[in-house]
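Certain chains of the assembly are absent from this excerpt, and the rest are unmoved.
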Amino acid sequence: MKLTTDARGVYVIAPTPFHPDGRIDDSSIDRMTDFFLGAGVTGMTVLGQLGEAPKMEHGESVGIVKRVIARAKVPVIVGVSAPGFAAMCALTLDAMAAGAAGVMIAPPNTLRTDDSILQYYRQASEAIGTDVPFVIQDYPLTFSVQMTAGVIRRIVAENPACQVLKHEDWPGLDKISALRAFERDGSMRHISILVGNNALFLDFEMERGADGANTGYCFPDMLVDVVRLAAAGERDAAHDLFDAHLPLIRYEQQPGPGLAVRKYVMMRRGIIASDTLRKPGAALSGVARAEVDYLLSRIARVDPRARV
Amino acid sequence: MKLTTDARGVYVIAPTPFHPDGRIDDSSIDRMTDFFLGAGVTGMTVLGQLGEAPKMEHGESVGIVKRVIARAKVPVIVGVSAPGFAAMCALTLDAMAAGAAGVMIAPPNTLRTDDSILQYYRQASEAIGTDVPFVIQDYPLTFSVQMTAGVIRRIVAENPACQVLKHEDWPGLDKISALRAFERDGSMRHISILVGNNALFLDFEMERGADGANTGYCFPDMLVDVVRLAAAGERDAAHDLFDAHLPLIRYEQQPGPGLAVRKYVMMRRGIIASDTLRKPGAALSGVARAEVDYLLSRIARVDPRARV
(Lines give C-alpha, C1' and ligand atoms only; values in the text may rest on other atoms or scores of the structure.)
Protein backbone atom coordinates (compact mmCIF):
# COMPACT_ATOMS: atom_id res chain seq x y z
CA MET A 1 0.00 0.00 0.00
CA LYS A 2 2.45 2.63 -1.26
CA LEU A 3 1.62 6.33 -1.19
CA THR A 4 0.56 7.71 -4.57
CA THR A 5 -0.65 10.98 -6.03
CA ASP A 6 -4.20 9.70 -5.48
CA ALA A 7 -4.00 10.42 -1.76
CA ARG A 8 -7.12 12.27 -0.61
CA GLY A 9 -9.37 12.70 2.41
CA VAL A 10 -7.78 13.16 5.81
CA TYR A 11 -4.29 11.89 6.58
CA VAL A 12 -4.33 12.74 10.25
CA ILE A 13 -1.13 13.89 11.91
CA ALA A 14 -0.90 11.68 14.99
CA PRO A 15 0.45 13.08 18.24
CA THR A 16 2.64 10.80 20.32
CA PRO A 17 0.92 9.94 23.62
CA PHE A 18 3.18 9.85 26.68
CA HIS A 19 2.71 8.69 30.22
CA PRO A 20 3.04 11.51 32.77
CA ASP A 21 6.67 10.47 33.32
CA GLY A 22 7.52 10.89 29.63
CA ARG A 23 7.51 7.24 28.55
CA ILE A 24 5.61 6.37 25.40
CA ASP A 25 2.06 5.23 26.16
CA ASP A 26 1.40 2.22 23.93
CA SER A 27 -2.18 1.59 24.90
CA SER A 28 -3.05 5.21 24.15
CA ILE A 29 -1.40 4.77 20.75
CA ASP A 30 -3.70 1.83 20.10
CA ARG A 31 -6.82 3.63 21.33
CA MET A 32 -5.92 6.71 19.30
CA THR A 33 -5.32 4.62 16.17
CA ASP A 34 -8.70 2.95 16.57
CA PHE A 35 -10.33 6.32 17.09
CA PHE A 36 -8.80 7.72 13.91
CA LEU A 37 -10.00 4.72 11.91
CA GLY A 38 -13.48 5.07 13.35
CA ALA A 39 -13.44 8.76 12.47
CA GLY A 40 -12.98 7.90 8.82
CA VAL A 41 -9.43 9.02 8.14
CA THR A 42 -7.95 7.73 4.90
CA GLY A 43 -4.37 7.73 6.20
CA MET A 44 -2.15 8.56 9.15
CA THR A 45 1.15 10.40 9.53
CA VAL A 46 3.31 9.58 12.53
CA LEU A 47 6.45 11.32 13.78
CA GLY A 48 5.61 14.70 12.35
CA GLN A 49 6.71 17.92 14.01
CA LEU A 50 3.60 17.79 16.22
CA GLY A 51 4.23 14.12 16.83
CA GLU A 52 7.24 15.43 18.79
CA ALA A 53 9.50 13.46 16.45
CA PRO A 54 12.71 15.35 17.31
CA LYS A 55 12.26 14.35 20.95
CA MET A 56 12.39 10.63 20.17
CA GLU A 57 15.31 8.20 19.99
CA HIS A 58 15.65 6.06 16.90
CA GLY A 59 14.49 2.95 18.74
CA GLU A 60 11.42 4.70 20.10
CA SER A 61 10.58 6.05 16.65
CA VAL A 62 10.72 2.61 15.10
CA GLY A 63 8.58 1.21 17.89
CA ILE A 64 5.85 3.76 17.24
CA VAL A 65 5.96 3.14 13.51
CA LYS A 66 5.61 -0.61 13.88
CA ARG A 67 2.83 -0.40 16.44
CA VAL A 68 0.71 1.98 14.39
CA ILE A 69 1.22 0.16 11.09
CA ALA A 70 0.28 -3.17 12.67
CA ARG A 71 -3.06 -1.76 13.77
CA ALA A 72 -3.99 0.80 11.15
CA LYS A 73 -5.88 -0.43 8.09
CA VAL A 74 -4.91 2.73 6.20
CA PRO A 75 -1.65 3.96 4.68
CA VAL A 76 0.84 5.28 7.24
CA ILE A 77 3.33 8.04 6.39
CA VAL A 78 6.41 8.45 8.58
CA GLY A 79 8.12 11.76 9.23
CA VAL A 80 11.85 11.19 8.71
CA SER A 81 13.16 14.76 8.74
CA ALA A 82 16.59 14.82 10.36
CA PRO A 83 19.65 17.06 10.51
CA GLY A 84 21.55 14.61 8.27
CA PHE A 85 20.90 11.96 5.67
CA ALA A 86 22.34 9.08 7.72
CA ALA A 87 19.64 9.31 10.39
CA MET A 88 17.01 9.99 7.70
CA CYS A 89 18.05 6.84 5.81
CA ALA A 90 18.12 4.69 8.90
CA LEU A 91 14.58 5.62 9.90
CA THR A 92 13.29 5.34 6.32
CA LEU A 93 14.75 1.87 5.97
CA ASP A 94 13.13 0.66 9.17
CA ALA A 95 9.83 2.37 8.39
CA MET A 96 9.50 0.99 4.88
CA ALA A 97 10.49 -2.46 6.09
CA ALA A 98 7.68 -2.22 8.63
CA GLY A 99 5.20 -1.45 5.88
CA ALA A 100 5.00 2.35 5.76
CA ALA A 101 3.32 3.85 2.70
CA GLY A 102 5.93 6.58 2.37
CA VAL A 103 7.87 9.24 4.25
CA MET A 104 7.61 12.98 4.86
CA ILE A 105 10.62 15.28 4.51
CA ALA A 106 10.86 18.88 5.74
CA PRO A 107 13.75 21.08 4.61
CA PRO A 108 16.43 22.08 7.15
CA ASN A 109 15.92 25.67 8.27
CA THR A 110 19.21 26.89 6.83
CA LEU A 111 18.16 26.72 3.17
CA ARG A 112 17.87 30.17 1.61
CA THR A 113 17.94 29.91 -2.19
CA ASP A 114 15.78 28.07 -4.72
CA ASP A 115 18.76 26.00 -5.83
CA SER A 116 19.63 24.89 -2.33
CA ILE A 117 16.06 23.66 -1.78
CA LEU A 118 16.11 21.73 -5.05
CA GLN A 119 19.48 20.20 -4.25
CA TYR A 120 18.26 19.17 -0.84
CA TYR A 121 15.26 17.22 -2.10
CA ARG A 122 17.33 15.66 -4.89
CA GLN A 123 19.97 14.49 -2.45
CA ALA A 124 17.41 13.36 0.12
CA SER A 125 15.50 11.25 -2.40
CA GLU A 126 18.74 9.69 -3.63
CA ALA A 127 19.81 9.04 -0.07
CA ILE A 128 16.66 7.24 1.04
CA GLY A 129 16.15 5.51 -2.30
CA THR A 130 14.22 6.83 -5.26
CA ASP A 131 11.67 4.02 -4.87
CA VAL A 132 10.46 5.47 -1.56
CA PRO A 133 7.39 7.70 -2.06
CA PHE A 134 7.78 10.98 -0.23
CA VAL A 135 5.82 14.01 0.90
CA ILE A 136 7.22 17.54 0.70
CA GLN A 137 6.49 19.42 3.90
CA ASP A 138 6.14 23.11 3.02
CA TYR A 139 5.78 24.88 6.37
CA PRO A 140 7.69 28.20 6.33
CA LEU A 141 6.24 29.37 9.64
CA THR A 142 8.07 26.57 11.45
CA PHE A 143 10.99 25.79 9.14
CA SER A 144 11.81 29.31 7.84
CA VAL A 145 12.21 27.94 4.31
CA GLN A 146 10.12 29.52 1.58
CA MET A 147 9.35 27.52 -1.55
CA THR A 148 7.53 29.23 -4.39
CA ALA A 149 5.05 27.31 -6.54
CA GLY A 150 7.75 27.31 -9.21
CA VAL A 151 10.23 25.62 -6.92
CA ILE A 152 7.70 22.94 -5.97
CA ARG A 153 7.10 22.34 -9.68
CA ARG A 154 10.82 21.77 -10.14
CA ILE A 155 11.02 19.41 -7.13
CA VAL A 156 8.13 17.42 -8.60
CA ALA A 157 9.80 17.31 -12.01
CA GLU A 158 13.16 16.20 -10.64
CA ASN A 159 11.87 13.62 -8.20
CA PRO A 160 9.54 10.90 -9.51
CA ALA A 161 9.20 9.64 -5.94
CA CYS A 162 7.42 12.84 -4.86
CA GLN A 163 3.72 12.06 -4.48
CA VAL A 164 2.21 14.57 -2.07
CA LEU A 165 2.63 18.17 -1.01
CA LYS A 166 1.83 18.82 2.64
CA HIS A 167 0.84 22.40 2.00
CA GLU A 168 1.06 24.66 5.00
CA ASP A 169 2.37 27.91 3.66
CA TRP A 170 0.74 31.05 5.04
CA PRO A 171 -0.62 32.84 3.13
CA GLY A 172 -1.13 29.85 0.89
CA LEU A 173 -4.41 29.97 -1.01
CA ASP A 174 -2.95 31.42 -4.20
CA LYS A 175 -0.16 28.84 -4.08
CA ILE A 176 -2.68 26.01 -4.39
CA SER A 177 -4.32 27.82 -7.31
CA ALA A 178 -0.92 28.31 -8.96
CA LEU A 179 0.01 24.64 -8.62
CA ARG A 180 -3.31 23.46 -10.02
CA ALA A 181 -2.88 25.92 -12.90
CA PHE A 182 0.55 24.36 -13.59
CA GLU A 183 -1.17 20.99 -13.84
CA ARG A 184 -3.79 22.37 -16.21
CA ASP A 185 -1.25 24.03 -18.50
CA GLY A 186 0.75 20.81 -18.58
CA SER A 187 3.87 22.22 -16.95
CA MET A 188 3.62 19.96 -13.89
CA ARG A 189 2.43 16.40 -13.40
CA HIS A 190 -0.43 15.89 -10.98
CA ILE A 191 0.38 15.52 -7.30
CA SER A 192 -1.82 15.20 -4.27
CA ILE A 193 -2.11 18.36 -2.19
CA LEU A 194 -3.06 17.81 1.43
CA VAL A 195 -3.23 20.86 3.68
CA GLY A 196 -1.85 21.39 7.14
CA ASN A 197 -1.26 24.46 9.30
CA ASN A 198 -3.83 23.13 11.78
CA ALA A 199 -6.54 23.40 9.11
CA LEU A 200 -6.80 27.16 9.64
CA PHE A 201 -7.80 27.68 5.98
CA LEU A 202 -9.17 24.21 5.20
CA ASP A 203 -12.51 25.67 4.11
CA PHE A 204 -11.10 27.70 1.22
CA GLU A 205 -8.14 25.43 0.56
CA MET A 206 -10.54 22.66 -0.47
CA GLU A 207 -12.23 25.11 -2.84
CA ARG A 208 -8.87 26.07 -4.33
CA GLY A 209 -8.12 22.48 -5.26
CA ALA A 210 -6.71 20.64 -2.26
CA ASP A 211 -7.36 16.91 -2.09
CA GLY A 212 -7.78 16.86 1.64
CA ALA A 213 -6.06 17.54 4.93
CA ASN A 214 -2.82 16.30 6.46
CA THR A 215 -3.05 17.88 9.85
CA GLY A 216 -3.93 17.10 13.41
CA TYR A 217 -6.74 19.13 14.95
CA CYS A 218 -8.25 17.59 18.06
CA PHE A 219 -11.46 16.84 16.13
CA PRO A 220 -10.15 14.94 13.11
CA ASP A 221 -13.70 13.65 12.68
CA MET A 222 -14.74 17.23 11.92
CA LEU A 223 -11.94 17.50 9.35
CA VAL A 224 -13.26 14.35 7.69
CA ASP A 225 -16.73 15.86 7.48
CA VAL A 226 -15.53 19.21 6.11
CA VAL A 227 -13.41 17.52 3.46
CA ARG A 228 -16.35 15.30 2.48
CA LEU A 229 -18.82 18.20 2.34
CA ALA A 230 -16.42 20.37 0.36
CA ALA A 231 -15.65 17.55 -2.09
CA ALA A 232 -19.39 17.07 -2.53
CA GLY A 233 -19.85 20.74 -3.31
CA GLU A 234 -21.91 21.44 -0.20
CA ARG A 235 -20.26 24.77 0.35
CA ASP A 236 -22.48 26.34 3.01
CA ALA A 237 -22.64 23.16 5.07
CA ALA A 238 -18.87 22.80 4.95
CA HIS A 239 -18.36 26.38 6.11
CA ASP A 240 -21.03 26.10 8.81
CA LEU A 241 -19.31 23.15 10.42
CA PHE A 242 -15.86 24.62 9.94
CA ASP A 243 -16.82 28.00 11.38
CA ALA A 244 -18.28 26.40 14.48
CA HIS A 245 -14.84 24.97 15.21
CA LEU A 246 -12.77 27.94 14.03
CA PRO A 247 -12.43 29.63 17.45
CA LEU A 248 -10.81 26.44 18.78
CA ILE A 249 -8.84 25.75 15.58
CA ARG A 250 -7.33 29.21 15.97
CA TYR A 251 -6.63 28.58 19.64
CA GLU A 252 -4.98 25.24 18.89
CA GLN A 253 -2.91 26.68 16.04
CA GLN A 254 -0.76 28.74 18.44
CA PRO A 255 2.86 27.63 18.16
CA GLY A 256 3.99 26.12 21.45
CA PRO A 257 0.87 25.77 23.57
CA GLY A 258 -1.10 24.54 20.55
CA LEU A 259 0.05 20.95 20.92
CA ALA A 260 -0.80 21.02 24.61
CA VAL A 261 -4.31 22.17 23.67
CA ARG A 262 -4.65 19.33 21.18
CA LYS A 263 -3.55 16.71 23.68
CA TYR A 264 -5.72 18.18 26.42
CA VAL A 265 -8.86 17.94 24.28
CA MET A 266 -7.95 14.44 23.10
CA MET A 267 -7.51 13.47 26.72
CA ARG A 268 -10.90 14.96 27.61
CA ARG A 269 -12.40 13.05 24.68
CA GLY A 270 -10.96 9.82 26.13
CA ILE A 271 -8.68 9.23 23.13
CA ILE A 272 -5.40 9.39 25.02
CA ALA A 273 -4.77 8.93 28.72
CA SER A 274 -2.57 11.96 29.45
CA ASP A 275 -1.86 15.32 27.83
CA THR A 276 1.84 15.13 28.75
CA LEU A 277 4.42 16.66 26.38
CA ARG A 278 8.06 15.76 26.47
CA LYS A 279 10.48 18.54 27.44
CA PRO A 280 10.93 21.14 26.20
CA GLY A 281 7.19 21.61 26.06
CA ALA A 282 5.12 23.31 28.69
CA ALA A 283 1.87 22.21 30.26
CA LEU A 284 -1.28 24.25 29.73
CA SER A 285 -2.01 26.77 32.49
CA GLY A 286 -5.24 26.50 34.44
CA VAL A 287 -6.68 29.58 32.82
CA ALA A 288 -5.84 28.23 29.35
CA ARG A 289 -7.60 24.97 30.13
CA ALA A 290 -10.66 26.89 31.25
CA GLU A 291 -10.59 28.86 28.00
CA VAL A 292 -10.49 25.63 26.01
CA ASP A 293 -13.36 24.24 28.06
CA TYR A 294 -15.38 27.35 27.30
CA LEU A 295 -14.64 27.00 23.58
CA LEU A 296 -15.72 23.35 23.70
CA SER A 297 -18.99 24.31 25.36
CA ARG A 298 -19.65 26.83 22.59
CA ILE A 299 -18.86 24.33 19.83
CA ALA A 300 -21.17 21.80 21.52
CA ARG A 301 -24.14 24.04 20.71
CA VAL A 302 -23.59 23.11 17.05
CA ASP A 303 -21.52 19.90 17.08
CA PRO A 304 -22.48 17.35 19.76
CA ARG A 305 -19.05 15.74 19.52
CA ALA A 306 -17.71 18.65 21.56
CA ARG A 307 -19.75 17.58 24.61
CA VAL A 308 -16.89 16.10 26.53
CA MET B 1 -4.02 65.49 24.93
CA LYS B 2 -0.92 63.41 25.67
CA LEU B 3 -1.04 59.64 25.69
CA THR B 4 -1.15 58.11 29.19
CA THR B 5 -1.41 54.72 30.79
CA ASP B 6 -5.18 55.29 30.94
CA ALA B 7 -5.57 54.54 27.24
CA ARG B 8 -8.41 52.11 26.66
CA GLY B 9 -11.07 51.19 24.13
CA VAL B 10 -10.09 51.00 20.48
CA TYR B 11 -7.12 52.89 19.09
CA VAL B 12 -7.69 51.99 15.49
CA ILE B 13 -4.68 51.44 13.22
CA ALA B 14 -5.46 53.60 10.20
CA PRO B 15 -4.51 52.43 6.73
CA THR B 16 -3.24 55.06 4.32
CA PRO B 17 -5.67 55.51 1.42
CA PHE B 18 -4.09 55.96 -2.01
CA HIS B 19 -5.42 56.97 -5.38
CA PRO B 20 -5.06 54.21 -8.01
CA ASP B 21 -1.85 55.92 -9.22
CA GLY B 22 -0.27 55.73 -5.77
CA ARG B 23 -0.77 59.34 -4.63
CA ILE B 24 -2.17 59.87 -1.14
CA ASP B 25 -5.96 60.30 -1.20
CA ASP B 26 -6.75 63.18 1.16
CA SER B 27 -10.51 63.07 0.89
CA SER B 28 -10.50 59.37 1.73
CA ILE B 29 -8.36 60.18 4.76
CA ASP B 30 -11.02 62.64 5.89
CA ARG B 31 -13.90 60.26 5.24
CA MET B 32 -12.08 57.45 7.01
CA THR B 33 -11.30 59.66 10.00
CA ASP B 34 -14.96 60.64 10.28
CA PHE B 35 -15.99 57.00 10.01
CA PHE B 36 -13.64 56.00 12.83
CA LEU B 37 -14.99 58.73 15.08
CA GLY B 38 -18.55 57.67 14.31
CA ALA B 39 -17.64 54.08 15.08
CA GLY B 40 -16.67 55.08 18.59
CA VAL B 41 -12.91 54.69 18.57
CA THR B 42 -11.12 56.31 21.50
CA GLY B 43 -7.93 56.97 19.54
CA MET B 44 -6.17 56.52 16.23
CA THR B 45 -2.72 55.35 15.20
CA VAL B 46 -1.35 56.52 11.85
CA LEU B 47 1.78 55.38 10.01
CA GLY B 48 1.88 51.93 11.52
CA GLN B 49 3.26 48.96 9.61
CA LEU B 50 -0.18 48.46 8.02
CA GLY B 51 -0.41 52.17 7.37
CA GLU B 52 2.38 51.41 4.86
CA ALA B 53 4.64 53.81 6.77
CA PRO B 54 7.92 52.56 5.29
CA LYS B 55 6.61 53.40 1.81
CA MET B 56 6.18 57.08 2.62
CA GLU B 57 8.57 60.01 2.30
CA HIS B 58 9.06 62.24 5.30
CA GLY B 59 6.99 65.04 3.77
CA GLU B 60 4.11 62.72 2.99
CA SER B 61 4.20 61.30 6.51
CA VAL B 62 3.99 64.73 8.06
CA GLY B 63 1.12 65.64 5.76
CA ILE B 64 -0.90 62.62 6.86
CA VAL B 65 -0.20 63.32 10.53
CA LYS B 66 -1.33 66.94 10.28
CA ARG B 67 -4.46 66.14 8.28
CA VAL B 68 -5.64 63.44 10.66
CA ILE B 69 -4.89 65.39 13.84
CA ALA B 70 -6.71 68.44 12.54
CA ARG B 71 -9.88 66.40 12.04
CA ALA B 72 -9.80 63.75 14.76
CA LYS B 73 -11.27 64.64 18.12
CA VAL B 74 -9.40 61.77 19.75
CA PRO B 75 -5.72 61.21 20.60
CA VAL B 76 -3.56 60.37 17.60
CA ILE B 77 -0.47 58.15 17.91
CA VAL B 78 2.16 58.30 15.17
CA GLY B 79 4.33 55.35 14.15
CA VAL B 80 7.92 56.64 13.98
CA SER B 81 9.87 53.39 13.62
CA ALA B 82 12.86 53.95 11.40
CA PRO B 83 16.22 52.34 10.64
CA GLY B 84 17.99 55.15 12.51
CA PHE B 85 17.37 57.67 15.24
CA ALA B 86 17.81 60.74 13.01
CA ALA B 87 14.75 59.94 10.89
CA MET B 88 12.85 58.83 13.99
CA CYS B 89 13.60 62.14 15.73
CA ALA B 90 12.69 64.21 12.71
CA LEU B 91 9.25 62.62 12.39
CA THR B 92 8.63 62.70 16.15
CA LEU B 93 9.45 66.38 16.27
CA ASP B 94 7.06 67.21 13.46
CA ALA B 95 4.35 64.91 14.81
CA MET B 96 4.43 66.26 18.36
CA ALA B 97 4.49 69.83 17.04
CA ALA B 98 1.35 68.99 15.07
CA GLY B 99 -0.39 67.82 18.23
CA ALA B 100 0.18 64.07 18.31
CA ALA B 101 -0.58 62.31 21.60
CA GLY B 102 2.51 60.13 21.37
CA VAL B 103 4.54 57.89 19.13
CA MET B 104 4.89 54.15 18.51
CA ILE B 105 8.28 52.47 18.25
CA ALA B 106 8.99 48.96 16.94
CA PRO B 107 12.39 47.36 17.45
CA PRO B 108 14.70 46.85 14.44
CA ASN B 109 14.68 43.22 13.37
CA THR B 110 18.37 42.69 14.14
CA LEU B 111 18.01 42.70 17.94
CA ARG B 112 18.69 39.30 19.47
CA THR B 113 19.42 39.65 23.18
CA ASP B 114 17.47 41.07 26.09
CA ASP B 115 20.15 43.69 26.67
CA SER B 116 20.11 44.88 23.08
CA ILE B 117 16.32 45.40 23.24
CA LEU B 118 16.63 47.36 26.47
CA GLN B 119 19.42 49.50 25.10
CA TYR B 120 17.41 50.21 21.98
CA TYR B 121 14.37 51.57 23.83
CA ARG B 122 16.59 53.54 26.21
CA GLN B 123 18.48 55.18 23.34
CA ALA B 124 15.29 55.74 21.32
CA SER B 125 13.53 57.49 24.19
CA GLU B 126 16.59 59.66 24.82
CA ALA B 127 16.84 60.44 21.13
CA ILE B 128 13.24 61.58 20.67
CA GLY B 129 13.03 63.25 24.08
CA THR B 130 11.99 61.64 27.33
CA ASP B 131 8.93 63.89 27.46
CA VAL B 132 7.40 62.18 24.43
CA PRO B 133 4.96 59.42 25.44
CA PHE B 134 5.62 56.23 23.52
CA VAL B 135 4.10 52.87 22.72
CA ILE B 136 6.17 49.66 22.58
CA GLN B 137 5.21 47.62 19.55
CA ASP B 138 5.76 43.95 20.40
CA TYR B 139 5.12 42.08 17.15
CA PRO B 140 7.60 39.20 16.77
CA LEU B 141 5.82 37.72 13.76
CA THR B 142 6.71 40.78 11.70
CA PHE B 143 9.79 42.15 13.44
CA SER B 144 11.50 38.89 14.50
CA VAL B 145 12.29 40.36 17.91
CA GLN B 146 11.09 38.46 20.96
CA MET B 147 10.56 40.33 24.22
CA THR B 148 9.68 38.35 27.31
CA ALA B 149 7.32 39.78 29.91
CA GLY B 150 10.42 40.35 32.04
CA VAL B 151 12.05 42.46 29.35
CA ILE B 152 8.92 44.57 28.95
CA ARG B 153 8.92 45.12 32.71
CA ARG B 154 12.48 46.41 32.46
CA ILE B 155 11.66 48.70 29.52
CA VAL B 156 8.77 50.13 31.54
CA ALA B 157 11.00 50.62 34.57
CA GLU B 158 13.77 52.34 32.64
CA ASN B 159 11.58 54.59 30.52
CA PRO B 160 9.06 56.81 32.29
CA ALA B 161 7.81 57.92 28.88
CA CYS B 162 6.50 54.43 28.09
CA GLN B 163 2.71 54.46 28.43
CA VAL B 164 1.29 51.68 26.30
CA LEU B 165 2.18 48.20 25.11
CA LYS B 166 0.84 47.35 21.68
CA HIS B 167 0.72 43.64 22.41
CA GLU B 168 0.78 41.42 19.38
CA ASP B 169 2.91 38.49 20.39
CA TRP B 170 1.72 35.08 19.28
CA PRO B 171 1.11 33.10 21.38
CA GLY B 172 0.44 35.98 23.73
CA LEU B 173 -2.32 35.26 26.22
CA ASP B 174 -0.03 34.18 29.05
CA LYS B 175 2.14 37.24 28.44
CA ILE B 176 -0.79 39.54 29.29
CA SER B 177 -1.47 37.50 32.42
CA ALA B 178 2.22 37.70 33.39
CA LEU B 179 2.34 41.48 32.94
CA ARG B 180 -0.82 42.03 34.97
CA ALA B 181 0.62 39.75 37.67
CA PHE B 182 3.73 41.96 37.74
CA GLU B 183 1.47 44.94 38.37
CA ARG B 184 -0.34 43.14 41.15
CA ASP B 185 2.85 42.04 42.91
CA GLY B 186 4.17 45.59 42.68
CA SER B 187 7.16 44.76 40.47
CA MET B 188 5.90 46.87 37.54
CA ARG B 189 3.99 50.13 37.36
CA HIS B 190 0.67 50.04 35.52
CA ILE B 191 0.69 50.48 31.76
CA SER B 192 -2.05 50.31 29.21
CA ILE B 193 -2.12 47.10 27.16
CA LEU B 194 -3.83 47.41 23.80
CA VAL B 195 -3.81 44.35 21.56
CA GLY B 196 -3.05 44.03 17.89
CA ASN B 197 -2.29 41.09 15.60
CA ASN B 198 -5.47 41.86 13.66
CA ALA B 199 -7.54 41.10 16.80
CA LEU B 200 -7.17 37.36 16.26
CA PHE B 201 -7.35 36.73 20.02
CA LEU B 202 -9.20 39.87 21.11
CA ASP B 203 -11.93 37.81 22.79
CA PHE B 204 -9.63 36.15 25.31
CA GLU B 205 -7.09 38.97 25.46
CA MET B 206 -9.73 41.24 26.98
CA GLU B 207 -10.45 38.55 29.58
CA ARG B 208 -6.75 38.28 30.39
CA GLY B 209 -6.53 41.96 31.22
CA ALA B 210 -6.11 43.98 28.04
CA ASP B 211 -7.48 47.52 28.08
CA GLY B 212 -8.62 47.43 24.50
CA ALA B 213 -7.43 47.03 20.94
CA ASN B 214 -4.84 48.85 18.85
CA THR B 215 -5.38 47.21 15.53
CA GLY B 216 -7.07 47.73 12.21
CA TYR B 217 -9.65 45.15 11.21
CA CYS B 218 -12.00 46.32 8.45
CA PHE B 219 -14.87 46.47 10.96
CA PRO B 220 -13.41 48.65 13.72
CA ASP B 221 -16.99 49.23 14.82
CA MET B 222 -17.16 45.51 15.70
CA LEU B 223 -13.92 45.85 17.70
CA VAL B 224 -15.49 48.73 19.64
CA ASP B 225 -18.51 46.56 20.45
CA VAL B 226 -16.45 43.53 21.52
CA VAL B 227 -14.24 45.66 23.76
CA ARG B 228 -17.32 47.27 25.31
CA LEU B 229 -19.12 43.96 25.85
CA ALA B 230 -16.01 42.33 27.29
CA ALA B 231 -15.37 45.27 29.62
CA ALA B 232 -18.99 45.03 30.76
CA GLY B 233 -18.55 41.34 31.54
CA GLU B 234 -21.01 40.21 28.88
CA ARG B 235 -18.86 37.24 27.95
CA ASP B 236 -21.20 35.24 25.73
CA ALA B 237 -22.36 38.28 23.79
CA ALA B 238 -18.76 39.38 23.22
CA HIS B 239 -17.79 35.95 21.91
CA ASP B 240 -20.93 35.63 19.77
CA LEU B 241 -20.15 38.85 17.93
CA PHE B 242 -16.44 38.09 17.72
CA ASP B 243 -16.98 34.56 16.42
CA ALA B 244 -19.28 35.78 13.67
CA HIS B 245 -16.38 37.84 12.34
CA LEU B 246 -13.60 35.36 13.06
CA PRO B 247 -13.60 33.71 9.60
CA LEU B 248 -12.91 37.12 8.05
CA ILE B 249 -10.52 38.23 10.83
CA ARG B 250 -8.46 35.12 10.11
CA TYR B 251 -8.61 35.82 6.38
CA GLU B 252 -7.53 39.43 6.86
CA GLN B 253 -4.72 38.46 9.25
CA GLN B 254 -2.71 36.81 6.45
CA PRO B 255 0.63 38.61 6.07
CA GLY B 256 0.82 40.24 2.66
CA PRO B 257 -2.67 39.94 1.16
CA GLY B 258 -4.23 40.83 4.52
CA LEU B 259 -3.88 44.57 4.01
CA ALA B 260 -5.39 44.27 0.54
CA VAL B 261 -8.37 42.49 2.10
CA ARG B 262 -8.77 45.25 4.66
CA LYS B 263 -8.69 47.99 2.06
CA TYR B 264 -11.01 46.08 -0.26
CA VAL B 265 -13.67 45.75 2.44
CA MET B 266 -13.24 49.38 3.50
CA MET B 267 -13.71 50.35 -0.14
CA ARG B 268 -16.84 48.22 -0.38
CA ARG B 269 -18.11 49.86 2.81
CA GLY B 270 -17.59 53.26 1.18
CA ILE B 271 -14.98 54.36 3.70
CA ILE B 272 -12.13 54.79 1.24
CA ALA B 273 -12.30 55.30 -2.52
CA SER B 274 -9.75 52.74 -3.69
CA ASP B 275 -8.10 49.62 -2.31
CA THR B 276 -4.75 50.49 -3.89
CA LEU B 277 -1.54 49.53 -2.09
CA ARG B 278 1.80 51.12 -2.84
CA LYS B 279 4.45 48.84 -4.30
CA PRO B 280 5.64 46.39 -3.23
CA GLY B 281 2.13 45.21 -2.39
CA ALA B 282 -0.02 43.09 -4.63
CA ALA B 283 -3.67 43.52 -5.53
CA LEU B 284 -6.20 40.92 -4.45
CA SER B 285 -6.90 38.23 -7.06
CA GLY B 286 -10.44 37.83 -8.38
CA VAL B 287 -10.93 34.57 -6.56
CA ALA B 288 -9.73 36.13 -3.31
CA ARG B 289 -12.22 38.98 -3.67
CA ALA B 290 -14.99 36.47 -4.24
CA GLU B 291 -13.92 34.61 -1.09
CA VAL B 292 -14.09 37.84 0.90
CA ASP B 293 -17.51 38.61 -0.56
CA TYR B 294 -18.70 35.18 0.52
CA LEU B 295 -17.37 35.74 4.03
CA LEU B 296 -19.14 39.11 4.19
CA SER B 297 -22.41 37.50 3.16
CA ARG B 298 -22.03 34.97 5.95
CA ILE B 299 -21.25 37.62 8.58
CA ALA B 300 -24.25 39.60 7.40
CA ARG B 301 -26.54 36.86 8.70
CA VAL B 302 -25.51 37.93 12.22
CA ASP B 303 -24.15 41.47 11.86
CA PRO B 304 -26.06 43.74 9.46
CA ARG B 305 -23.02 46.01 9.08
CA ALA B 306 -21.56 43.37 6.77
CA ARG B 307 -24.29 43.95 4.19
CA VAL B 308 -22.19 45.96 1.78
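All chains are identified by letter, namely A and B, in their written order; residue positions are counted from 1 within each chain.
We adopt the following convention: a residue touches a chain if its C-beta (ideal position, glycine included) is under 8 Å from a C-beta of that chain, and two chains touch if they have at least 3 such contacts.
Remember, predicted model here, so these are calculated numbers, not experimental data.
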Looking at 2 placed copies, how big is the full complex in copies?
-> 4
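Following the convention adopted for this analysis, only the chains that are shown with their structure count from here on.
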Could you state the distance in Å from the CA-based centre of chain A to that of chain B?
-> 33
For the chain B and chain A complex, residues of the former touching the latter | 170-171, 173-174, 177, 200-201, 203-204, 207-208, 239, 243, 246-247, 250-251, 254-258, 285, 287-288, 291, 298
